[in-house]
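Only one protein chain is missing; all other protein chains are in place.
The first chain written gets the first letter, and so on, giving A and B; residue counts start at 1 in each chain.
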Amino acid sequence: MDWTYIQGILMLAGINLISVLGLSLLTGFTGLFSFGHAGFMAIGAYIGALMTVSPSTTPAGLGLPFFVGIIAGGAAAGIVSYFIGRITLSLKGDYFCIATLGFGEATRLLLNNVQIFGGSRGWPGVPYKSTLPVIVLVDVVAVLFLANLIKSRHGRNMIAVREEELAAQVSGIDVFKYKMTALIISAVYAGVAGVFFGHYMTFIQPKMFSMTKSTELTIIVIFGGLGSISGSVLGAVLLTALPEILRAFEIWRLVFYGAAVILIMISRPKGLMGGMELTPSGIRKAQLERKARLEARAEARRLNGLEDGSADEGRGA
Amino acid sequence: MTQFFQQVINGLSIGSVYALMAVGYSLVYSIMNFSNFAHGGVIMLGAYFGFFSLTLLHLPFLAAFLLASIGTTILAIVVERIAYKPLRERKAPFLYFIISAMGASILLENIVIATIGPTFRTYPEVFARTPISIGPLAIGRLDLLMFVISAVCLTALILFIEKTKMGKAIQAAAYNIKACALMGINTDKVILIVFGLGGFLAGVAGVFFGMKYTVYPQIGNITTKSFIAAVFGGLGSLPGAVLGSVILGILETFVAGYLSSQYRDLIAFVILIGVLIIRPSGIMGKNTEDKA
Partner (left out) sequence: MKRALFVLVLVLSIALVGCAGSAKSDTIKVGWFGALTGDQAVWGENEFNTVKMLFEEYNNAGGIEVGGKKYKLEAIGYDNKGDAQEAVNVVKRLTGQDKVVAILGPNASGNAIPIAPVLEQAKVPDIATVATNPKVTVLDGKVKPYNFRVCFIDPYQGAVAAGYAYDRLNDSKAAILYDVSDDYSQGLREFFKANFEKKGGTIVADESFNGGDVDFRPQLSKIKAANPDIIFMPYFFKEVALSANQARELGIKTTLMGGDGWPSDQLISMGGKSVEGSYFVNHLDYADPAVQDYKARYKAKYGKETELNGYLVHDAVLLLVAGLQKAGKVNGEALAKALEGIQVQGITGMINISPETHNPEGKDAAIIKIVDGQYVFQEKYAAK
């Protein structure tokens, strides 16, 4: 295999990972379902490009260093998400979904019409700045930050919101505040991912940030496992690389995705790594759980056998 | 002035397309409290069923229409059995239902791409393209028929729900499905019927869709609009879904016709979010605590 090709895929996986991590916090840990994260990526990509593009290419470009672009892109997405959150976070379930969908599509539609950024014709000439070491570095920082957040009291509160919103509210957790925090962090992650994406492609177009992109990100989170950071990492790397490897079967790829999503939901809703982490303590915990489950199942089978002989399949996990 | 009335006609016609789809969404939502995203895929397959009944089996229009609707009825039930029933039995949170529905929608669309192919197919011309003219106004024959059939289907559906025993059970289940089960209503059967009805409507919508806009695998995406309409009107409420659809149809038409077609969807989305801020469960939505 050729290194530039592998490197390209790794970079894409790394970029996807940044936004997947954010979405993992929102969907996997806090239980909010978003159809609009491509919108935050778009904001990051465009604001980031605005900072770094040289004024000779686009009059609006500022020609600033890349790190300024990263910060500005992430910050812009975060600020927008705050206002979106203020408006939509009090909506329930599907109403929140539709509101995020509306936001994502509205962002794309708006960009289609903004002629200084090229409208739907796109914006070429974004400098090529995304390099593998920088992406990996950002990934590591993103994972560490998220892992610490989840372990903290705040993280536990977020999980409580996901599990039983009403109960969490009753036990004194400020549900709105935690939802907002999760949304903002996930938006910042998506924005940063957008900046890297733009500086990887060197060309951005509103088309790239469609609802399909949002759905794709959510699917990666689901595959990896709701409520697992290592799952998201694994999911992002595998699902970015797999289609490249399976190019020959590509028309069946999405058929497989769809079927797998249903299968995961009905059989193993926690995904590849749901609720588990690939850390020494996480593995130990998982092993203990597995042992306990097997023992419980054996016990159940024995008892069932005594009663009517029909073994309970035991819907594990 | 002519343009104004023509735009009203356009809006109503677009609204009635949305309504046919939105009612299917809302019906399922009223019982299950989640948005059945697979509905778009079922509609798309309805369009294909109708197309193949007409072109391969050479059936007369009404027979093709019926066959397509029966096909989608079965399909909708199959989707329910495979993708949702295991979740229901496990009392999974609402998030899982949405994700499973999303998976079903991706699956249906891409199976069609992989097997039938991504090309566009045109329905044989069943109705003449020449419009009925009233002075300077033009009304498409197909639009008129669609408006009538939508109205018939929706009235029949509302009568069914209001007047029959099964309908009462559906109403009861929409009110509180757990209590229903306790009262001895077979909720599994209620859910089956609801998905079947939704599927039947999807077939009707699909065939009209195909005739009007040709058939291709991504046609189900247009249901995003009807989803929005259903939310607008209030998820779970059938009159709400119809009202939401008509409002959205007219709104879109007038924004495009009088404000700006460039920003049409943007303005529609902004108004939608505005409505949701003022009325978080839509115009006529039932105000339930969400299941999750």
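As a working rule, a residue touches a chain if its C-beta (ideal position, glycine included) is under 8 Å from a C-beta of that chain, and two chains touch if they have at least 3 such contacts.
Worth saying up front: this structure is predicted, and the values here are computed from it rather than measured.
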item: Listed residues B:I222, B:L243 or B:I273, member touching the removed chain; value: B:I222
item: Which residue of A:F145, A:F203 or A:F256 touches the chain not shown here; value: A:F203
item: Full-complex contact with the absent chain, from B:G71, B:G140 or B:G234; value: B:G140
item: Touch with the omitted chain, as defined above, among A:T52, A:S81, A:N112 or A:T215; value: A:N112
item: Positions on subunit B contacted by the hidden chain, ascending; value: 2-3, 6-7, 10-11, 13-14, 17, 113, 117-120, 122, 125, 129-131, 133, 136, 138, 140, 212-214, 216, 218-219, 221-222, 252-254, 256-257, 261-262, 264-265
item: Touch list for subunit A against the chain that is not drawn; value: 1-6, 8-9, 12, 56-57, 108-109, 112-113, 119-122, 124-125, 128, 200-203, 205-208, 238, 241, 244-247, 250-251, 272
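Criterion: only the chains that are shown with their structure count from here on.
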item: CA centroid of subunit A to CA centroid of subunit B, Å; value: 30
item: Contact set on subunit A toward subunit B in their complex; value: 27, 31, 33, 87-88, 90-95, 97-99, 101-103, 105-106, 109-110, 112-113, 165-166, 211, 215, 218-219, 222, 226, 251-252, 254-255, 257-262, 265-267, 269, 315
item: Sites on subunit B touched by subunit A in the complex; value: 29, 33-35, 82-83, 86-87, 90, 92-96, 98-100, 102-111, 113-114, 224, 227-228, 231, 235, 262-263, 265-266, 269-270, 272-273, 276-277, 280-282, 289-292
